[in-house]
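Shown here: the complex without one of its protein chains, the others still in place.
Up next, chain A:
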Amino acid sequence: MIIRTIKHLPLYAALAVCALAVLYPIIYTFSYALMTPSEAQAYPPNILPSGIYLKNFSDVLNLVPIDRFLLNSFIVSIAVVAGQLITSSLAAYAFAFIPFRGKSLVFSLFLSTMMIPWEVTIIPNYITIRTWGWMDSYAGLTVPFMASAFGIFLLRQHFLQLPRELLEAARIDGCGHFRIFAGIVLPTARPALATLAVYQFLNTWNMYFWPLLITNRDTMRTVQIGISMLKWEEAMSHNLVLGGVTLVLLPSLLTLVFGLKQLVRGITAGAVKG
C-alpha cells in the first residue's frame, strides 16, 4: 500500500494542488467568517483567523434578517419538493400502469415541456402571479414549480422496473389503482423518491431569478436574494459579509454531505440543471 502510494506521489501532489484551488473560495469564506474586524481589515491580508470569533454571526443577524431568509427558503424548498413528489408520482403511475386512451400523445406533450426554457415563461407568469395577488407570498414562490417533467420521467423509469408479478398479485386480490399506488408502488420506490427530493430541494434552495422578481418585502426574501443584499451594503466589512455567506452555505453543504449519492443519481438520470 505504502509503496503504491509513493509511486503515485506526483498524482497526489497534483490532486492536492487542484483540491486546494477548488476549495480555496470556501476556506476563504469560513476563515474570514471567524476573524475579528481588525484581523479582516489587515493588510497584507490574513489567510487564517488567529482564533474563533463567533460575534460576526450575531452581528450580521442584527443587520440582515438571515434567520428569516433561511426559514423562508426552507418553507419554499420543502413545499416544492412535497408538491413535486405528489404530482410526479401520480403522473408517473398513470404512465407506467394505467392503460388509457391518448397516453402517447400526453406523454410527448409532457416531454415537450423540457424544451421550454424558463425565460420564455417568466414574463407571463409574473403577470399571472401579480394578477392573483400572490406577490410576496409563499404561494407565489412555490406553486409555479409544483410539477416537473424531470420528476415524472425519473419516477416512471423506476416504477417500470418494479416486478410485474407484485402488481398482478395485488390486482387479483382485488386492489384498485389507488390501493396499489399508495400501498405497493410508493413504498418500494423510496430510493427514487429520495433522489427526486434531494435534487429538487437543492435546485429550489438555489433559485434566484423568480424570488428576485416576486418578492419585495424583506420578510419574504429567500436566502439567495438576501445574500446578494449583503454585497450591496458597501459599508459592511468582509468578515460580516462572509459570516452571512457561511450561514447560508451550511445547509447546502449539509445536503451535499448527506445526499451526495441521491444527488449524483439525479444528475446522471439526465437532469438539466437550472
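Points worth noting:
Everything that follows uses one rule, which is that contacts are C-beta pairs under 8 Å (C-beta built on N, C-alpha and C of every residue); 3 or more make two chains touch, one makes a residue touch a chain; residues count from 1.
The working rule: contacts and distances are computed from a predicted model.
One chain of the assembly is not displayed; among "Permease component of ABC-type sugar transporter", "(2Fe-2S)-binding protein", "Zinc-finger" or "4Fe-4S dicluster domain-containing protein", its UniProt protein name is "Permease component of ABC-type sugar transporter".
Residue in contact with the omitted chain (choice from A:Leu48, A:Ile98 or A:Ala139): A:Ile98.
When the missing chain is restored to the complex, the residue among A:Leu141, A:Ala197 or A:Val245 that touches it is A:Val245. Listed residues A:Thr36, A:Asn125 or A:Thr188: the one in touch with the omitted chain is A:Asn125. Chain A residues in contact with the hidden partner, per the touch definition given at the top, are 1, 4-5, 8, 11-12, 14-15, 18-19, 22-23, 25-26, 28-29, 43-45, 86-88, 90-91, 93-94, 98-101, 103, 106, 109-110, 113, 115-128, 130, 143-147, 152, 177, 181, 202, 205-206, 208-209, 212-213, 223-225, 227-228, 230-231, 238, 241-242, 245, 248-249, 252-253, 255-256, 260, 263-264, 267-268, 270, 272-274.
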